[in-house]
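A single protein chain has been omitted; all remaining protein chains appear in their positions.
Moving on, here comes subunit A:
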Amino acid sequence: MSSMIQTDTQSVVRSKKADAETYNRRADGTRRPWYSTLTARVVMIVLSLLFLLPLYWMIASALKSDEELAQFPPTLIPRSWEFGNFVEAVTAMPFLTFFANSAIITVSVVVLSVLSNFVIAYGFACIDWPGRDKLFYVVIATLFLPFPVTLIPMFDLWARLGLVNTLFPLIIPAAFGSAFYVFLLRQFMLQIPQAMLDAARVDGASEWRILWTIAFPTSLPALTTVAIFAAVASWNDFMGPLIYLQDQEVQTLSIGLQAFRSVNAQDVSFNLLMAASFLVILPLLVLFFVFQRYFIRGITIGGFK
């Protein structure tokens, strides 16, 4: 019984893996010649260069000296390699404070989002109850609501609670689920074989136990996707911190960097700003490279219907 669950779990998780081995074969199994993908490759390499350009320009500018950055025509490859810019960027502003605030918010939001959306999605995908699919339409509908209408009342509410200028207004909402993540997880969890859940119920497992022992391991790719989406959204959020965090001690990287630029508006060193920006996106790039396979599988298996 438990071994059957395990095999089923793995087959759901790995169902797309077979695709990887068929890349150079036709539908009938014969090998394709290498040049058949040439056009596609050329197009993709050109597109890749275009999409790598902003990242490259950020790093190149971060490494230039002030004089080199102000030079025209610009140098495509930095001549000076000023690694000291990174040190200077971190010391020119309270970078570590900003970093710590961003990290506290992001880690809390990721944990709360994964837990709350997972439990909610289980209620919508794995338990059969009257009115379930109708209520799910309401979830979808809230996905398309223009959120700015809630901005002012929410600010007013947090201000009354005395929590403006704290990190709470940016963390607590994550505990109550979010339509897009519920949707993503539900689509994925609908693929869990109903027979597997029923078998566990016959054996006397509670829904709570099934949630953790069957649904959780099966849904790991989708949960990874939600974690990455939530991490990126929270780490990069600009408007939330702009509204709620006014004192420098509580500010995050996104508004901290903008404030640094604003204060030094006349004479801002863009190489330092680029160096600091690169340090901001570095954790996300690492996170994405490490979890890339799970992430894409998590979003593509459930499908959008």
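Everything below uses one rule, namely that contacts are C-beta pairs under 8 Å (C-beta built on N, C-alpha and C of every residue); 3 or more make two chains touch, one makes a residue touch a chain; residues count from 1.
Everything below uses one rule, namely that contacts and distances are computed from a predicted model.
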Name per UniProt, for the chain absent here [options: "2-oxoglutarate ferredoxin oxidoreductase subunit beta", "Metallophosphoesterase", "Electron transfer flavoprotein alpha subunit" or "Sugar ABC transporter permease"]: "Sugar ABC transporter permease"
Sites on subunit A contacted by the missing partner chain, in the whole complex: 16, 22-24, 27, 37, 40-41, 43-44, 47-48, 51-52, 54-55, 57-58, 61, 69-74, 116, 119-120, 122-124, 127-132, 135, 138-139, 142-157, 159, 173, 175-177, 182, 198, 201-207, 232, 235-236, 238-239, 242-243, 254, 257-258, 261-262, 265, 270, 273-274, 277, 280-281, 284-285, 288-289, 292-293, 296, 299-305
